[in-house]
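If you scroll down you'll find the structure; I have some questions about it.
What you see is the complex with one protein chain gone and the rest in place.
On to chain A.
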Amino acid sequence: MKAAIVVFPGSNRERDAVAALEAASGTKPHLVWHRDTELPKVDLIVVPGGFSYGDYLRSGAMAAHSPIMREVKARADQGVRVLGICNGFQIITEAGLLPGALMRNGGLKFVCRVQHLRVENTDSPFTAKYAKGQIVRYPVAHGDGNFWTDAETVKRLDGEGRVAFRYVADDARADPRGNPNHSVSDIAGIFNAKRTVLGLMPHPEDAVEGLHGNTDGKPMFDGLVEALS
């Protein structure tokens, strides 16, 4: 599997993504600077976490208009897999690859903690290595992770199997205590219609080795390598 990671001014989790991808695939991903207008031929594009442009206008809003994002959208249209994590989720949502919006956390504070999630759909290379309903732990670290869309869209996303992950409490139940940012319907991550694009707030790339305390994120990268090699 060949992968590219798009780096914006203010990206800060690109090295975490490089490490996770390299460990899973044995190949170093390409780092692509935001001002580049062309992407190498790759099977996966990762838009990493961080604070692109300082999050100064609205998280992801400025990065979404970077020259490279036109190319990312074109590739996504061709079916190249795109993974947007945290700020990357915000950027690809602002760029129109996914519906909804990410707002300030309901608690108004940045939150960094290990978060329990339920895998809602496994019919994608991102989630194929998990079991439907499986509870996994990924860290979250964000201030603007409050996903919002209208009730009708939530219903449609659920109906089309496009909700990838939901926040749950430590005892695996759906419960407000388990939702770190007041996202609508406890949504932590969603797919596009073809399930070739995944955006999520939690960080699977920071849960891939013993040092991280758990390896629940590893199956995502293993699954991508298996499907895209």
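Brief remarks on what is shown
Everything that follows uses one rule, which is that a contact is a pair of C-beta atoms (placed from the backbone, for glycine too) under 8 Å apart; a residue touches a chain by one contact, two chains touch by 3 or more; residues count from 1.
We take it that contacts and distances are computed from a predicted model.
Only one chain is not pictured, and the protein name UniProt records for it, out of "Phosphate transport system permease protein PstA", "Outer membrane cobalamin receptor protein", "Ribose import ATP-binding protein RbsA" or "Phosphoribosylformylglycinamidine synthase subunit PurL", is "Phosphoribosylformylglycinamidine synthase subunit PurL".
Across A:Asp55, A:Glu71, A:Glu120 or A:Asp216, the single residue that touches the chain missing here is A:Asp55. Chain A residues in contact with the hidden partner, per the touch definition given at the top, are 9-10, 12-13, 15-16, 19-20, 49-51, 53-56, 109-113, 139, 141, 143, 203, 205-206, 208, 210-212.
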